[in-house]
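The structure is given below, and queries will be raised subsequently.
The complex appears here minus one protein chain, its other protein chains still in place.
Just so it is clear, A, B and C label the chains in written order, and each chain counts residues from 1 on its own.
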Amino acid sequence: MASNNQLLREEKVFKDPVHNYIHVQDEVIWSLINTYEFQRLRRIRQLGTSFLTFHGAEHSRFSHSLGVYEITRRIISQFERGSYTDWPKEERIVALCAALLHDLGHGPFSHSIEEAFHMNHEDWTCRIILGNTEVNQVLTQVHHELPAKVASVVSKQYEKAIVVNLVSSPLDADRMDYLLRDAYFTGVEYGTIDMDRIIRMLRPYHNRVVVKESGMHAVEDYLMSRYQMYWQVYFHPVTRSSEIILRQIFRRAKELYEAGHKFRFLIHPLPALFHKDLTVQEYLMLDESLIQTAFSQWVYEEDELLSDLCARFMSRKLYKYVELDPADYEKVDEIRRAFLQAGLNPDYDMEIDFPSDQPYKVFGAGDKINEQILLLDREENLREISEVSDIVRSISGIQRGKVYLYFPENKLASVKGNLPVHIARIFERTDFRS
Amino acid sequence: MASNNQLLREEKVFKDPVHNYIHVQDEVIWSLINTYEFQRLRRIRQLGTSFLTFHGAEHSRFSHSLGVYEITRRIISQFERGSYTDWPKEERIVALCAALLHDLGHGPFSHSIEEAFHMNHEDWTCRIILGNTEVNQVLTQVHHELPAKVASVVSKQYEKAIVVNLVSSPLDADRMDYLLRDAYFTGVEYGTIDMDRIIRMLRPYHNRVVVKESGMHAVEDYLMSRYQMYWQVYFHPVTRSSEIILRQIFRRAKELYEAGHKFRFLIHPLPALFHKDLTVQEYLMLDESLIQTAFSQWVYEEDELLSDLCARFMSRKLYKYVELDPADYEKVDEIRRAFLQAGLNPDYDMEIDFPSDQPYKVFGAGDKINEQILLLDREENLREISEVSDIVRSISGIQRGKVYLYFPENKLASVKGNLPVHIARIFERTDFRS
Amino acid sequence: MASNNQLLREEKVFKDPVHNYIHVQDEVIWSLINTYEFQRLRRIRQLGTSFLTFHGAEHSRFSHSLGVYEITRRIISQFERGSYTDWPKEERIVALCAALLHDLGHGPFSHSIEEAFHMNHEDWTCRIILGNTEVNQVLTQVHHELPAKVASVVSKQYEKAIVVNLVSSPLDADRMDYLLRDAYFTGVEYGTIDMDRIIRMLRPYHNRVVVKESGMHAVEDYLMSRYQMYWQVYFHPVTRSSEIILRQIFRRAKELYEAGHKFRFLIHPLPALFHKDLTVQEYLMLDESLIQTAFSQWVYEEDELLSDLCARFMSRKLYKYVELDPADYEKVDEIRRAFLQAGLNPDYDMEIDFPSDQPYKVFGAGDKINEQILLLDREENLREISEVSDIVRSISGIQRGKVYLYFPENKLASVKGNLPVHIARIFERTDFRS
Partner (left out) sequence: MASNNQLLREEKVFKDPVHNYIHVQDEVIWSLINTYEFQRLRRIRQLGTSFLTFHGAEHSRFSHSLGVYEITRRIISQFERGSYTDWPKEERIVALCAALLHDLGHGPFSHSIEEAFHMNHEDWTCRIILGNTEVNQVLTQVHHELPAKVASVVSKQYEKAIVVNLVSSPLDADRMDYLLRDAYFTGVEYGTIDMDRIIRMLRPYHNRVVVKESGMHAVEDYLMSRYQMYWQVYFHPVTRSSEIILRQIFRRAKELYEAGHKFRFLIHPLPALFHKDLTVQEYLMLDESLIQTAFSQWVYEEDELLSDLCARFMSRKLYKYVELDPADYEKVDEIRRAFLQAGLNPDYDMEIDFPSDQPYKVFGAGDKINEQILLLDREENLREISEVSDIVRSISGIQRGKVYLYFPENKLASVKGNLPVHIARIFERTDFRS
């Protein structure tokens, strides 16, 4: 396509604690960063409520998006230096824009709000790119088809499979940036990966991005880091507890709204959120400042449940938890009944949570090839990494997950005597790092 | 005083990217961290609007306060290990609480809001400690005089001068933490100081905290880091530009309020802020979420000025700037008149800014001894550091500062032809890293 | 025992890039560091020939020994702060001395020289501690039984099993220091472990050092780091190649010596090394300077084989290598014969190498308990880590190892036409990062 993209007269840089400098050479990238929609990402944290567990984790999706862009830029630049013919050079701008914008549609406390209101951030990213927005204008100025192309990369339907694969795969710039960045800001040691080596080992090959076999160990290390970050950071039970509070707040507010409750405070566009008919402009007003402000005001709502949940969230008075033994799983219904009889509300006073993840999944021949990491050996054979790596094969089999039961400790304490002994005993194992 | 403070059954830790782990051993510290007032500090950024210049600088005063507490804990622990008789052991809890709580009264975008509404965060810290708050309750439970003691350390009036000196001096835990932390989160290299060595060299001596002479070079390095952080980070003109927008928003909103403007959005406790009669409870509701939410809504206010300023802040469309030559200083009034004649509003469309700082000030004999760094040599002589260190003497004389003129570029462009040539020429030097 | 150990008047510190500062509080430790025998460790590299692969790996056993001492000091200090009754306080000095001195008997290029001359560094450590040495004097001055105690900890026969366990176990100070230190100096990312957390989780328990269950993930991460360091650093084929050259030099020199060869250069105590009747004083003269000087001079020996090998070592002209397929293993004898027929010397012109390691071994009930990592849960149950951790169970099963064939490329090239085709083909896979 005849594109109007121009290079900046002089490269611009952002100082970044993870990548040292983020380099912007193209006018379109610079203009995208300066849009209202992209600046909004500063008001949405990268790790949702994780800052309540790891106080350093206050970084935003803005930082992360710049990082994903930068890694993608470095990968493409490596492809160009190597003059690999399998890389379609004319796709550079499409790929960079998609990398920069891939998280544009995230809402405040993304995972919880999506679950509560059945939204999907990928859809919203596409709607923002294609809608009446500054981002759309900037892209259109370069080429009238650019918004559609970028959106189709985000939704994984772009015709050039290698561009989709570059932006979204088990070893993509998104994952590399978040491992490094989340480790940096939380302060945990697990996220150290040899990104420079991985980038140097990537090769465009037959519509895919593959890894030279000599980079296998760096990839192993990356997968192990990912495994540890999931279990040590992303699935930390304190974080899960705060997400449960969050989802309960959303659920309760929606119930009240639907029941015609007169809110003392109901700021625009919250009603549209409850109705699930947000326009793009309304959606863009949703950020974590607005949500936190609503919660802060709702402490003074008359509904005791909503007020209590909001106060919990603002003061970090989270639910405690116990790990359930497999033997307890079948008792969940019994616990619910016992709670009800004891005067508790099992819809809010208990939550079962079962985080699970496989650090790397192996698929059969017919499966989604986009989710495989392929190694390229000297004879140009491709092999899926777990065929070659003992360590990947070992850990990709692990099915792990603990079941936790969360509950408000003070409420439980007040009725504990009324619970059947064998139920009460479950709560004696409380292990809360409150 | 007979205190009810107790040690925790088991030490608790927070993972911290700067100090690795923050160790909590005392129940009172743990309880203070869990108060509503202290948790509120998570919603106030440590560096105000610096995140608009350095995108990593999204860390909060919560993190910083934990860091100050931790450094103070390590210093006291060093004093106790050394069994120095000049350290009053019974003051440990007072000092730790004061270190943890010293920033409790900061408001949202602290420096700008204080300037706009003539408030003082130190006063608010004391009011919160002494008021009807969770923090006050926790302290009172340990000893009924503890709130008053902690507040008097914060206001530098505590009778034990060494406690005040420990918490507030040119080489205190506050400054050490913010240099390290701000460098870490912005990603700049300047803040690396050898904190472990400095701590090891501190000695309690005759009601003061002094430094062993052999620690002089580590202190020199600390002062040079501080100098660089001021000029590279804290006084960065892009940050100053965003603070100017912020102050203008506060100023305009107050003007409108006082003029009886009917705000479409005026959330509690903003009216009380405009009246300057905030109660402690109202003050505590002010955080950066609420301010950002207000700005976000005010984009839709009818007043064009307020609406434009808020849109600028939310989308980071800041004022541009030129550096004024000394020869231009006296032209400021002339520029104002020229702006007025050209149809601009000099009260909002231009701002003069003159940041200045001395990295370390030397005082005469009669001066505030709390602001000196004293070195203790082997013969137990005390000497003020700039008497001994060439480098400190050299840099403490530097009076530095650039004068900048900030302005909205688009408005200026539209009237530029109407400005006198010698005034218009000043704006050709624009140097904005927009 | 009534000990003469005294605290230093003032703590001394060493600046260390890995642990920041190494703290010395006891006179005996300070004196041991200043002995001739301990200072000799500066002339023995921690990682032997690894510096030929990773040029940063030039650090010595001196640095590492200080590091092991420091970690042990921190562990004991944690035990003392916790007042755990299972830790025998009076063993502090024995443990610290053993930690500091555990590597005292290492020879130059330790692994290769031990293999070539059937020596054992642990034996030599004990001989130096018990012999007529400065180290022995320093220990004896504290208590006449101290040398024997320290030596018996080194040889794992000390009666207090917990002291042996502290200094030598799968999670000891030695391993923690070398992972961190070797990662730091080579520059690889793999060695990052959360040492502070591991130390905090260690508990003295019934004559053993065990780990609190909540430290399990930090231990998992440590074991994975160890796994990666083995395969990426310690077993790197270029390092193995240089060790092969080294062993061949030792072997050839010994052959020549035994055959009565008149060396142009044969410095004291090399003859005694060849005789295998080194005294302690002679052994202590062996360091890497002396060995490198001998090699440098032997370049001019008449024996072509020795001369060539030494020139290779000094100029880093190493053997190339091919990985053998399992199908090739049984051909080794055939290769030897082919080499012989083609005029090569299979005793020197080829070497088979098979590095192998298990990152963590699980033993049956009757096995060496010292080699297990035990987790202590809240009910004071002990469980071996692989029973609890999916990831440890997965990786501890991996039996990994590649078989490599090393050879001098130039010699092979000159005779390649004379090799049978199916043998010659093996060498076409050469993969040498020379």
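In this section, contacts are C-beta pairs under 8 Å (C-beta built on N, C-alpha and C of every residue); 3 or more make two chains touch, one makes a residue touch a chain.
Here the structure is a predicted model, which means the values were calculated and not measured.
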Consider the whole complex, including the chain that is not shown, and state which of C:Gly187, C:Gly343 or C:Gly397 touches that chain. C:Gly187
Contacting the left-out chain: of B:Gln141, B:Asn207 or B:Gln228, that is B:Gln228
Among A:Tyr21, A:Tyr329 or A:Phe354, which one is in touch with the chain left out? A:Tyr21
What does the interface between subunit C and the hidden chain look like in terms of residue numbers? 12, 14-18, 20, 34-36, 39-40, 42-43, 51, 54-56, 58-60, 62-63, 66, 184-188, 265, 267-268, 285, 287-290, 292-293, 296-297, 314-317, 433-434
Touching residues of subunit B against the unshown chain: what are they? 188-190, 192-194, 217, 220-221, 224, 227-228, 231-232, 390-391, 394-395, 397-398, 400
Could you list which residues of subunit A touch the chain missing from the display? 13, 20-21, 196-197, 200
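The rule we apply is simple: only the chains that are shown with their structure count from here on.
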Euclidean distance of C-alpha centroids - subunit A vs subunit B, Å: 32
Enumerate the residues of subunit A that touch no fewer than two other chains. 188
